[in-house]
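With one protein chain removed, the remaining protein chains of the complex are shown where they sit.
First chain written, first letter: the chains are A, B and C, and each begins at residue 1.
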Amino acid sequence: MSQNKKNINVENVLKTPVEDQKVELVERKGIGHPDTIADGLAETVSQALSQEYLNRYGEVMHHNTDETQIAAGSSCPKIGGGEVIKPIYILLVGRATTSIGDEQFPAEKIALKAARKYLKEHFNHLDTEGDIIIDSKLGQSSAELREVFERDSIPKSNDTSFGVGYAPFSETEKLVYQTERYLYNLRNEIPAIGEDIKVMGLRNNETISLTIAQATVSSELDDIDHYKNILNEIKNNVHDMAVKKTEIPIEIDINKADNIEKGNIYQTVTGTSAEMGDDGSVGRGNRSNGLITPNRPMSIEATSGKNPVSHIGKIYNILSTEIANQISNEVDEIREVYVRLLSQIGQPINEPKCVSVQTIPHKGENIKQIQPTIESIVEDKLDNINKISKKVINGEIKTF
Amino acid sequence: MSQNKKNINVENVLKTPVEDQKVELVERKGIGHPDTIADGLAETVSQALSQEYLNRYGEVMHHNTDETQIAAGSSCPKIGGGEVIKPIYILLVGRATTSIGDEQFPAEKIALKAARKYLKEHFNHLDTEGDIIIDSKLGQSSAELREVFERDSIPKSNDTSFGVGYAPFSETEKLVYQTERYLYNLRNEIPAIGEDIKVMGLRNNETISLTIAQATVSSELDDIDHYKNILNEIKNNVHDMAVKKTEIPIEIDINKADNIEKGNIYQTVTGTSAEMGDDGSVGRGNRSNGLITPNRPMSIEATSGKNPVSHIGKIYNILSTEIANQISNEVDEIREVYVRLLSQIGQPINEPKCVSVQTIPHKGENIKQIQPTIESIVEDKLDNINKISKKVINGEIKTF
Amino acid sequence: MSQNKKNINVENVLKTPVEDQKVELVERKGIGHPDTIADGLAETVSQALSQEYLNRYGEVMHHNTDETQIAAGSSCPKIGGGEVIKPIYILLVGRATTSIGDEQFPAEKIALKAARKYLKEHFNHLDTEGDIIIDSKLGQSSAELREVFERDSIPKSNDTSFGVGYAPFSETEKLVYQTERYLYNLRNEIPAIGEDIKVMGLRNNETISLTIAQATVSSELDDIDHYKNILNEIKNNVHDMAVKKTEIPIEIDINKADNIEKGNIYQTVTGTSAEMGDDGSVGRGNRSNGLITPNRPMSIEATSGKNPVSHIGKIYNILSTEIANQISNEVDEIREVYVRLLSQIGQPINEPKCVSVQTIPHKGENIKQIQPTIESIVEDKLDNINKISKKVINGEIKTF
Partner (left out) sequence: MSQNKKNINVENVLKTPVEDQKVELVERKGIGHPDTIADGLAETVSQALSQEYLNRYGEVMHHNTDETQIAAGSSCPKIGGGEVIKPIYILLVGRATTSIGDEQFPAEKIALKAARKYLKEHFNHLDTEGDIIIDSKLGQSSAELREVFERDSIPKSNDTSFGVGYAPFSETEKLVYQTERYLYNLRNEIPAIGEDIKVMGLRNNETISLTIAQATVSSELDDIDHYKNILNEIKNNVHDMAVKKTEIPIEIDINKADNIEKGNIYQTVTGTSAEMGDDGSVGRGNRSNGLITPNRPMSIEATSGKNPVSHIGKIYNILSTEIANQISNEVDEIREVYVRLLSQIGQPINEPKCVSVQTIPHKGENIKQIQPTIESIVEDKLDNINKISKKVINGEIKTF
């Protein structure tokens, strides 16, 4: 272990690497899952506000829009048609700076427009005029212009919060992540594929089982055989993709709760189960690396919708993952690396109270000699912490 | 490793026990933290519905009320007084069975009354007539009576979901948990102590730092010196409590963001920061064991408000913690134990797809011989899975 | 006709007095009618705000709370019991001054508390914890303190608006008004009488038909015979009251939409039909004199909830009725009098753009000689216009 001015602890921990553990669980909730819709709306609203603050004032003003709540509607899907009976209710919650000196800033207007735009862009079968209600309870705050110009270039932590990250992804993690991404894109070829895709991966006894809950779009189904064919097609496609990426045997189950004889199939009008009974909210689904990984340390912090410049929980979660990735990429001796960052109220955000780097070396590697490399990666990343914000605002870094 | 009909995997993993790791982070958000208020409301509503379903139908009907959203108000605290300017808005979201055969069930009425009762019982300075708005968007569903009486005694999993648990608590974990519980009770002696208490514990370099954010109640403060004295009193009290429980040196910081010279202190009218800018929602704070522990595997599943009889995510999170606790208590050879349960759609909930028990023995212990004991604990707990539901409904098991 | 500095027009109009017309229609919606609940809440909120503004600043600040919206719930009344299934949703809409100089004013808190208090005081069977949701969308505005102290004692009209009044009440009008008041009080003796009472009076062919829709309270009913007996008792009581007040023959119908054989009776859980399907909003029911009178000129202006100091529509409606009453009381020669006041933007409210007094003398009376008396009554009332505000704030003048 070493300690330095940036409070960096590097320690070699004894730990069975995840891929050597007997059981591994990984989950990803796709773009159309109600919790991920909430994440996506929260994040897109924050991005839109940030961009407009930058346009007008050259600076991202205080805001956090990380509390979108989705209350499910009700619907009546049926093969070849169907319709939403009760719209999905979406409540944007959070706060934003709405007055800067004498000027007023249209935070709710920007939020509503960004939210509608996001839904239009990410859903093929959702009628944003009739299938949803978007309401807003954004609290308002004000800022003095003078104050703004006197700010330091490096913001100060306003909370005691932490971030966690790790690298690299295990094969199961990669597979779960890519399966959802693959199916989401496949909907442009197979229009019956809805955006609500949940992938659960279990590696057990040297097999990876992928359990996929794939919402289908009822108006794009011809009949029950068509539905069955589509599931088969999906299964085959995913299998083909998967065997290229891993040598571990793969089992795939899709829509196991179906009862095809009784006609109970997983069909929706809009592509998302939010239309009929599944509520959603921010921070309840994927972590900022896109996965839910109970074999790994995770942060409970909701990163989506948080202020990308000053919210320390958001920045540290993203940064710790970036640090872990860079260490994993550059330091060959390391098999797994875990990074935790803890903030210190009132101190610049690039001076955390504690940086913990836990490494698991490949067998036989000498860890001492790589400590300086790791420390310099951490320092460099902290020195360039402002880049995180920019990438988040531009959408280059995903948070869910 | 062993495998049996309940799909139990017991494996000894190589892992530096948490207390041997250099850095440990633990957090607890107290009862008055906005996220925990959301958890508390979600869970109390589910309990009230469950009890009334049992009263009327002898069975807990389908419901999930795990999506309470709190949009912060605004307030104007000032020493010796202050008032809430804009009430806290609380939206109860979820769904419940409201028609059973020909009968109608007053789910929203029960939910509203339970929520108000909870707030009255848990907050000393919150005016439930004027400081809050409670709104509701509980979706409605219906059940056939016949269906109800034909059900099996063991429900079937309706989702692929998992739970994680571990035992025992580390010293830092115990301390963080007890600090909040201690302060929450202390408010009956020191009325200026609000219910919004956040405790962050960092063990680092053989010291435990407790960083406490303690909301005070402005009307119970005489002046700024009184405030300072109360913080000191709290600090001393917590210190006295702590040194009895651990030999590790303790550092305590309270309300570090204060700027006492400028009069910026952490005061509230109601005892919770939900009155002025901090939103909250379910599943964003403590895990079902009461803590946030990035050094430990955690489930992202929100347990509060979920159906205590049929929601597999809730039951498995609680059950895995119970299993871990019992193993930890009864098997002396084990230093740490981690339990994960994965459900299997359509199968009885006491027949999980996979039970993973990871053990870290005390040095030199032979793990093979204790496998049968562990397996029999797991089996016994699974056989008695229904007890979990009863305890949750009666409030004997906390979920936050 | 005469004209003077207060722009008073007195004219004798040719008009068949209402009591000489063949057909007369009069309606009153009782305290528990959804529209009247909305009126009552709007007005009680304005009173509470006005009183607190006076307490704190010695002056009633800008506000209008005249847009309460009631969305009906659903319920399941049954003889001897019943319950509300979906609560009544009440949205307080309007605006109020919430910042005065550096101080903040808790308008929404005051509004919520006043609304709850009003419902508790006016309803015997409504459970304000579970049967209703009160939400609020009060817009916020700010005032400069300096501005406040520089104001004239007589406010200026900020709108072009008018008020209308007349006197005296016809016998049918008196009877309709008193029937509702009588039944509302009778519920303290006969607890099955709900607060939702609608009385429609039709005078036609020398008979007055009173058609009463009287909500009953299901939990206070023993059986269907009890219900029938109560309706009979009400009928007899109203008849006894009525014959003392008029010599015109009376016919009374209660709950004509009942189908007693089929068990369809007008029963409610809470005493108001807002519990099951009848929405309500401000200004849709009684005019400020307590009646709906299509034989008379009426103002469409909603008076309840309007600012009692500066809202010219509210003040002129009340004032014109007061002027009409005083003329009717003091000038024996007059059989009916109609008063209209029209404001002039930017002018003091006691200097209307036009006061129109239309008189119908008793046969053979010489109207010329009474003009000076009428003008002096009008002038006196205008000179004392501030008294209206005080009486409204204290609840001495009803607006519905």
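In this text, contacts are C-beta pairs under 8 Å (C-beta built on N, C-alpha and C of every residue); 3 or more make two chains touch, one makes a residue touch a chain.
Note that the structure is predicted; figures quoted are calculated from it, not measured.
Colleague: According to the contact rule at the top, which chains on display are touched by the left-out chain?
Modeller: Hidden chain, whole complex, touched shown chains: A, C.
Colleague: Just name the one of A:V60, A:I134, A:L175 or A:I334 that touches the chain not displayed here.
Modeller: A:I134
Colleague: In the whole complex, not just what's shown, which of C:S46, C:N325 or C:Q358 touches the removed chain?
Modeller: Per the contact definition at the top, the residue touching the missing chain is C:Q358.
Colleague: Which is it among C:E67, C:E108 or C:E322 that touches the chain not included here?
Modeller: Looking across C:E67, C:E108 or C:E322, the contact with the absent chain belongs to C:E67.
Colleague: What does the interface between chain A and the hidden chain look like in terms of residue numbers?
Modeller: 74, 76, 83-87, 89, 98, 104-110, 112-113, 116, 127, 129-131, 133-136
Colleague: In the full complex, which bits of chain C touch the chain not displayed? Write them out.
Modeller: 1, 3, 9, 11, 13-16, 21-23, 25, 27, 64, 66-67, 69, 71-72, 74, 89, 91, 93-95, 137, 139, 141, 158, 160, 162, 164, 198, 200, 202, 204-205, 211, 213, 256-257, 277, 279-285, 287, 292, 294-300, 302, 340, 342, 345-346, 353-354, 356, 358
The working rule: only the chains that are shown with their structure count from here on.
Colleague: Based on which chains are in contact, what kind of graph results: line, ring, star, complete or other?
Modeller: It is a line, because the chains touch in a row without closing up.
Colleague: Using mean CA coordinates as chain centres, what's the chain B-chain C distance in Å?
Modeller: 51
Colleague: How many angstrom lie between the centres of chain A and chain B, each centre taken as the mean Cα position?
Modeller: 23
Colleague: Can you give the whole-Å distance between the Cα centres of chain A and chain C?
Modeller: One centre to the other, that is 55 Å.
Colleague: Got the chain A residues that touch at least 2 other chains?
Modeller: Where chain A is concerned, no single residue meets two or more other chains.
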